[in-house]
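I have a structure I would like to understand better, so I am pasting it below and will then ask my questions one at a time.
A single protein chain has been omitted; all remaining protein chains appear in their positions.
Chains: A and B, in written order; residue numbering restarts at 1 for each.
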Amino acid sequence: MSKPKLALYWAASCGGCEIAVLDVEEKILDVAGFFDIVFWPCAMDFKYKDVEAMADGSIDLCLFNGAIRNSENEALAHLLRKKSKVLAAFGSCAMDGCIPGLANLSTREEIFQTVYHQTPSTLNPEAIRPLPRVAVPEGELDIPTFYESVRTLGQVIPVDYFIPGCPPQPPQILAVLSAIMQGAQLPPAGSVLGAGEKTCCEECGRTRNEKRLKRFYRPWEIEPKVDECLLDQGIVCMGPATRSGCGALCVKANMPCRGCYGAAPNVADQGVKMVSAIASVIDAQDPAEINSILDQIADPAGTFYRFSLPSSILYRKQAEVV
Amino acid sequence: MPAKAALVGFGNELHGDDAVGLIVARRIYDSLEDREAVDLLELSTSDFGVMERLIGYGRAVIVDALVAEEGEVGTVTRVDLPESSGHCYGSPHTGGFSAALGLARKLGLAVPAPIAVYGIAIRQPPSFADGLSEELAARIPGIVETITTAEAGWLR
Partner (left out) sequence: MRKIVIDPVTRLEGHGKIAIYLNDEGDVANCYFQIPELRGFERFCVGRPVEEMPRITTRICGVCPEAHHMAAAKACDAVYHVEPPAAARKLRELLYSAFYVGDHTLHFYALGGPDFVVGPDAPPAERNILGVIGKVGLEAGKKVIELRKRAQHVVSLIGGKAIHPVTSLPGGIAKGLTAEERGQIIEHTKYFVEFAKFTLGVVDAVVLKNPAYVDMILSDTFTQRVYSMGTVDANNKVNFYDGMIRVVDPEGQEFVKFHAKDYLNVLAEHVEPWTYLKFPFLKQVGWKGFVDGKESGVYRATPLARLNAADGMATPLAQEQYERMYATLGGKPAHYTLATHWARVIELMYAAERAAELAQDEEILSTKIRTIPTATPTEGVGCVEAPRGTLYHHYTTDERGILQRVNLIVGTTNNYAPISLSIRKAAFGLIKRGSEITDGVLNRIEMAFRAFDPCFGCATHSLPGEMPLEVQVFDSGGKLLTSRKRA
């Protein structure tokens, strides 16, 4: 009997999800023994045309990480959807857009201006910039088209499952793969796998006193107490708006959560949820005082939507306007 | 296509007169001729989920209970929450609401404007009470009329 076929692909990503898969350590040998890995560009020699040649639906499971930044990313999303029975958005980039998604606070033109013309070390007197198709003396060269915006995987193809995290923590990855290997019944399509059903606050372990605040602190401004909730101490922490499953690793290392596991369950928009959480701790009635307290929050959009801008209401609203 | 409007009733049906906001909002909604452009939101929450529900609406009307130890029960007070922060509106259910609005605007989220908040005066209800007090129940039609008239420009 042939082994189930597994594919792993990376779009606009950093490679951290790949390393996370490897960090299941010796268990990776069990995974490699169970599955027939038919496509994994970072490690194996299968090419795009090999995938094209596969029968539709013949890949049993595809773990697709990375956001959709350019035309090559999108083409592979469509190809792998066609060839896969089950396709999961693996990691924050594919699920929510993640760090590359911060580019949606900017424009393609601004990005190109900065990178190819404005950084202080760039020496480009002829104002050259990369083009999808270029004539060189010997012929033509092409590279993928850089899109105006970053999109999530689910915004370009139907996705069966979502595995959150930047990266998904190795024990969670192992739990998902082991369940599949043991033939467990998967939850309904559209479900989140490899994560919890609560907020990050539940895993945190610090004491919550639900204090009201007169001011916020930047993380470098104070040495917070290690047993007390960071938000209580005036440090913006995304825990209340973020899904559990990571083990609250950052907070246990005395740094505030930044939301890499995505929106908490039953929350449509991570940023809006955080707005509610912050508003509930402000200790002021006077509007001017409220405003001056809120002004102390540095970069609310880039903080509340650090990992989820492309999947947010904010992005979609802007996209509609454009 | 213009954004929809939100008609929000706030309250707790297990808490006697605290349910008045829900009841009034429902009655207003039922009396509308055209419901295409208006959504009725019934929020019994005491967390700050109201903000999430409001993003994307063009304008909003919120009907809520306002505990007042003096003055006539059923009196309607209106507070407008304009673009820049004006009055701060606080209620048993929406403390921090102004802060939430301010922060949502900083994020560039589509917060409704204008937001009109109608507070209906009640006495502090006992812990668990089923249904409105007689005194308040009698005032309901008048309250509905007051609000509908005030919002007649768009609420038909």
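Some notes on this structure:
In this text, a residue touches a chain if its C-beta (ideal position, glycine included) is under 8 Å from a C-beta of that chain, and two chains touch if they have at least 3 such contacts.
Because the structure is a prediction, the values reported are computed rather than measured.
For the omitted chain, the shown partners it touches in the full complex are A.
For the chain left out of this panel, the touching residue among A:Ser58, A:Thr119, A:Ser191 or A:Ser292 is A:Thr119. As for the chain not pictured, it touches subunit A at residues 10, 12-20, 22-23, 25-26, 28-29, 32, 37, 40-48, 69-70, 72, 98-100, 102-103, 105-106, 110-111, 113-116, 119-124, 128-131, 134, 136-139, 141, 143-144, 146, 166-167, 218-223, 249-250, 252-255, 258, 298-299, 302-303, 306.
The rule is short, and it goes like this: only the chains that are shown with their structure count from here on.
Subunit A and subunit B have Cα centroids lying 37 Å from one another.
Residues of subunit A that touch subunit B in their complex: 267-269, 271-273, 275-282, 284-288, 290-291, 293-294, 297, 300-301, 304-305, 313-314, 317-318.
Within the complex formed with subunit A, the subunit B residues making contact are 47-52, 55-56, 85-88, 90, 95-100, 102-104, 106-110.
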